[in-house]
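Mind looking over this structure? Questions follow.
The other protein chains are all here in position, but one chain of the complex has been omitted.
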Amino acid sequence: MNTAQKTNPEAAVEIPGKYQTVGHPLLDDPKMTVRSTSVFYAEKQAIFDVDLDIGKNEVISMIGPSGCGKSTFLRCLNRMNDTIDICRVEGDLRLDDEDIYSKKIDVVELRARVGMVFQKPNPFPKSIYENVAYGARIHGLTDNKVQLDELVEKSLVRCGLWNEVKDRLEEPATGLSGGQQQRLCIARAIAVGPEVILMDEPCSALDPIATATVEELIHELSENFTIAIVTHSMQQAARVSQRTAYFHLGKLIEVNETSQVFTNPEHKLTEEYITGRIG
Amino acid sequence: MTEQITEATPMKDTTRSLREARLKKRHAAEKRFQWYGRLSIAFGIACVLFLFYDIISKGHGAFFQTYINMEIEFDGEKLGLTPDSSEEEIRAASFNSFFKKTLREKYPAAETRREKSQLYAVFTSDMPLILRDMVIADPSIIGTKQTVSMIADDDTDVYVKHALGTDSDISRMGDFQRSIVDDLHQRGMIEKKFNAIFFSNSDSREPELAGIRGAITGSFLTLMVTLLMSFPIAVATAIYLEEFAPTNKFTDFIEVNINNLAAVPSVIFGLLGLAVFINFFGMPRSVPMVGGFVLTLMTLPTIIISSRASIKAVPPSIREAAMGMGASKVQTVIHHVLPLAMPGMLTGTIIGMAQALGETAPLLMIGMVAFIVDVPGSVTDPATVLPVQIFLWSDSPERAFVEKTSAAIMVLLTFLIIMNSTAVWLRKRLERRW
Partner (left out) sequence: MSITSLLLVILLGTVAAYFLGDARSRQVAKPIGGVRHLAALPSYYASMVSLWALIPGLAVVLFWSIFDGPIIESLVRGVLPIETKNLPPEQFGLVMSQIHNIVAGVGSIEQIGLEYQPAVQRLQSLEKVSSAWMPILTIIVLVLGCLMGLAAVTAKRNARYSVERIFNITLFVCSSIAIFTTLGIILSVLFESLRFFEKVPFFDFVFGTHWSPQIAIRADQTGASGSFGVIPLIAGTLLISFIALLIAVPIGLMSAIYLSEYASTRVRNIVKPALEVLAGVPTVVYGFFAALTVAPSIRHWGDAARDWGAANDIAWLAGLSVSSESALAAGIVMGIMIIPFVSSLSDDVINAVPQSLRNGSFGLGATQSETIRKVIFPAALPGIVGGVLLAASRAIGETMIVVMAAGLAANLTINPLEAVTTVTVQIVTLLVGDQEFDSAKTLAAFALGLFLFVITLALNVIALRVVKKYREQYD
């Protein structure tokens, strides 16, 4: 079907042209839809013509070797790529059937609806409380201190951090451990009331125990939020996600139920990646 | 968790409407903030433009000087000279009375003492000497009529440039003098020519005779001393600190000293120069050598800091490659590190020199403010420098000196722009990116 099926996987990028993603990239009643999307850094193309749906309240994970464009793809979903001057996004991306790249869309509001958690925990150099309250303050979500306290507490509780930090809310967030910092960043994101949360390798900077806590949290959050997670760890994808998308050199190769991707991959490249022959 | 699920969905909807209610206000704040930034930049740029506009509009006139083309008969009888007169005889002759007499003959209307002195004041007070020098240069003009391009006095010059044909009273001239200048103008004898005097003369009490040659020479000599002293010392220090210095308290101490010296006010260096070079070592005042020493100490930190940065930018792999071939540390530095770091060091040096060229305060302390008419010939002759000349002129009451000051500033800024653009060019062209 496409060039990628040749024995030499590197040839996939050498020959441009339309290719077909195998598996089930499209869904009924999706939360977000992505059609014919390409991303360029100046002249260099980083994402090739991707079609993908993200379902309501599902956890979808993006895997693939480094430099395959999975992070770039994630950053398109809340227009974080706007902050990079040379980056250009083409295609049709929708959230609840609204074109998120249209002029009418307010990028500020979009990012409140599609929150993001980054690879390295990046708490602001402020107190724990202020970190969580920050989003609520800028978006004007609360009218008074009591409501704000309540929102901060609720967000921290949902991230399972409340019991650990309730006595030291005024201490600098940078004093927390890595795992706590990352959960704080998640709490910070959900305090704004997002519908989708994007997570860019949220556990790559964490130790195994902290990783387990964060994964547990992702699992719990998936009941209320749509979550798209980029990970370099196949085991993690297998643990937390319902669907898995495999990217290879800027192309979306395969999308399927997570269990199927890991047990019975349809595409040769996916199989080679899963079995560790490329990576 | 279950109780939270039930409240999660309504919470999302309310937060969304809350967020949207504030969006307009937030975007307005964003716009406002960007405008503060734009206005700040606009203010900064406006300052640059206005500063240059102000200086140029005040100073461009000084590049032209008013001359009065007048036919003068070098009457041998009046002068008591013949074309065969020797130089001593010419020097002894009274050109002063000859000049005044000639003027009186041309303007017999000048009767009172006051009117006469106003008549003489149309021209620069050095005019008799200039005529004498003409005769010395060519004694054969005695007895002939010559059209002499005579230098106008500064008041005449200001009047011709700014007030001719208007009623404004910006010149300090008397009415009679004014009428003479008007008459000269009507007869087409007034001419504005490129002001070569400004570049060929040194300081003078007479604005029309004052020039910047002495100051430029002084600046040049001072900068040469500064360059010859500061460049080797700074490069040596940078090499030592980057390549040889052991990590110990003493090295730290040197570094702390350099960083602090970079921020010591320049006037303090003047005090140092006065106390150490002049009072302790007994060096002469007002000379470019001492000025150069003081500016050396002042610019050293700048050059050291940029030289260190460019040494640091040379990748360690180059050093390792050289050492791996059995080169000694000194050989590695001299053969490899130094040539690669040189463009950066030169850039830093030029910037340091530009800083030194514009510096005034420390030179005031060591007496480079004297009124010096001669062009300095060596680093031990009394001299002044361009910025100090600007300072001295800006203090002078004559209106014509405002023009001269601005013109001197234009010359100084031209030098600085050349030096700084050379530095930028050098950095762009020669500095390697690793």
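Order of writing sets the labels: A and B. Residues in every chain begin at 1.
The definition used in the following text is that a residue touches a chain if its C-beta (ideal position, glycine included) is under 8 Å from a C-beta of that chain, and two chains touch if they have at least 3 such contacts.
Keep in mind that this is a model prediction, so the values were computed, not measured.
Peer 1: Check the whole complex and report which displayed chains the hidden chain contacts.
Peer 2: A, B
Peer 1: Taking the full complex into account, find the residue in B:Ala236, B:Ala321 or B:Val373 that is in contact with the omitted chain.
Peer 2: B:Ala236
Peer 1: Can you work out which residue in B:Thr14, B:Thr82, B:Thr147 or B:Ser328 touches the chain that's missing from view?
Peer 2: B:Ser328
Peer 1: Among A:Tyr41, A:Tyr101 or A:Phe124, choose the residue that contacts the chain missing from this document, as touch is defined above.
Peer 2: Looking across A:Tyr41, A:Tyr101 or A:Phe124, the contact with the absent chain belongs to A:Phe124.
Peer 1: Taking the entire complex into account, which one of A:Cys68, A:Cys185 or A:Leu249 touches the absent chain?
Peer 2: A:Cys185
Peer 1: On chain B, what residues meet the omitted chain?
Peer 2: Counting only chain B, the missing chain is touched by 19, 26-27, 29-30, 32-34, 36-41, 43-45, 47-48, 51, 54-55, 58, 232-233, 236-237, 239-241, 244-245, 253-254, 257-261, 263-272, 274-276, 279-280, 282, 297, 300-301, 304, 328-330, 354, 357-361, 364-365, 369, 387-388, 390-391, 394-395, 402, 405-406, 409, 412-413, 416-417, 420, 424.
Peer 1: I need the residue numbers on chain A that touch the omitted chain, in ascending order.
Peer 2: So the residues of chain A touching the unseen chain are 78, 80, 83, 85, 108-113, 115-118, 120, 122-126, 134-135, 137-139, 185, 188-189, 192, 198.
The rule is short, and it goes like this: only the chains that are shown with their structure count from here on.
Peer 1: Once you find the CA centre of chain A and the CA centre of chain B, what distance in Å lies between them?
Peer 2: 60
Peer 1: Show me the residue ranges of chain B that touch chain A in the complex, using the header's touch definition.
Peer 2: Its residues touching chain A are 1, 4-5, 8-9, 11-12, 15-16, 18-23, 26-27.
Peer 1: Which bits of chain A are touching chain B when the two form their complex?
Peer 2: 106, 108-109, 112-113, 138-141, 158, 192-193, 195, 220, 223-224
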